[in-house]
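Scroll down for the structure; my scribbles are underneath it.
What follows is chain A.
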Amino acid sequence: MTARQIMTTDDLRRAVVRISHEIVEKHGGTDRLAIVGIQRRGVPLAHRIADAIGQHEGVRPPVGALDITFYRDDLSMVAHQPIVKGTDLPFDVNVLTIVIVDDVLYTGRTARAAMDALMDFGRPSAIRLAVLVDRGHRELPIRADHVGKNVPTSRDEIVRVHVVEFDGVDEVLLDRLPTTEAKA
Partner candidate 1 sequence: MAETPRPGERVERFEVEDAWLVDPVNGLEGRGSLRVEGGRIVTVEWAGEPSGGAAAHEPPRTEPRPERPTVIVAPAFVDLHVHLRQPGREDAETVATGLAAAAHGGFGTVCAMANTTPAIDSTGLVEAVQELARASGSPVRLFTYGATSAGRAGQTLSQMGEMADAGAIGFSDDGSPVADASLFRNALAYAGALGRMLVEHPEDPALTKGAEANEGLVATILGLKGWPAAGEESAVARDLAILADVVASYPASAAPHLHLTHLSTAGSIDLVRRAKAAGLPVTCDVTPHHLALHEGWVAGDRRFAWEAADALWVGGRADAAPYDQSTRVNPPLRTPADALALWSGLRDGTVDAIVTDHAPHTQVDKLVEYGDAANGISGIETACSLVLAGVEAGLLPLRDAIRALTLGPRRVLGSVVATGRRGASESLVPGLVEGAAANLVVIDTADGWDVTPETLRSKGKNSPLLGRRLRGRVLATLVDGRFAYAELGGVEAALAAAAG
Partner candidate 2 sequence: MTPREDALTQGWHHRHLLDVDMLSASDIDLVMRTAVEMKEILGRPIPKVPTLRGTQVTILFYEASTRTRVSFEVAAKNLSADVVNIAASSSSVTKGESLVDTIRTVEALGADMIVMRHARSGAPYLAAQVFSGHVLNGGDGWHAHPTQALLDLFTLRDRLPGGKVAGRKIVILGDILHSRVARSNIWTLTTMGADLWLCGPPTLLRGLERWAGALPSNRRLTVTTDLRAALRGAHAVMALRLQQERMAGGLLPSLREYSLRYGLTATTLRWARADALVMHPGPMNEGVEIGPEIAAFERSVVTDQVANGVAVRMALLYLIAGSGPIEGGETHG
């Protein structure tokens, strides 16, 4: 099994910086803006985007973490229940523009679940979606507002996003899905 590196540490850093500029540009500043990472790897990415915004705008938007486990529509299809990692939204979501951050956009089901979860906390004025990698194969009418890299893939491939916080390295790999392993 050979994994191919499709984003290096530098690629990953540059993508985060670019997304941070796009967010500010699209929102028209940093006022009433919050960044929310989807557990797990969306959370460190959300913090990095917020840090980048803080550097070039002088104001760091608040960051939250969202666990979408309870909103997944596939719980009856998994062999074991995912372990819940926790939701922490240290702000009132009402009237804010919330940028949801995740590592990979694939079927769109996670993004949908994230939107459902956010709605339970209030009524944001807008929800946007930022992802590091868009690998295609959408099953729902969802698209990302900000994409680090578009990667054409086949369904028997897997995109592995590694971040320093969990994996000791920043990189993105494209790997072949072993027959016994779960789709990512």
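Inclusion criterion for the candidates: all candidates are chains of the complex that A comes from, given by their letters.
The working rule: a residue touches a chain if its C-beta (ideal position, glycine included) is under 8 Å from a C-beta of that chain, and two chains touch if they have at least 3 such contacts; residues count from 1.
Every value quoted in this text rests on a predicted model; they were computed, and no experiment measured them.
When the candidates 1 or 2 are screened for touch with chain A in this complex, the one that qualifies is 2. In the complex of the two chains, the chain A residues touching candidate 2 come out as 40, 67, 69-72, 74-84, 86-87, 104-110, 116-117, 120-122, 137, 160, 162, 166-167, 181-184.
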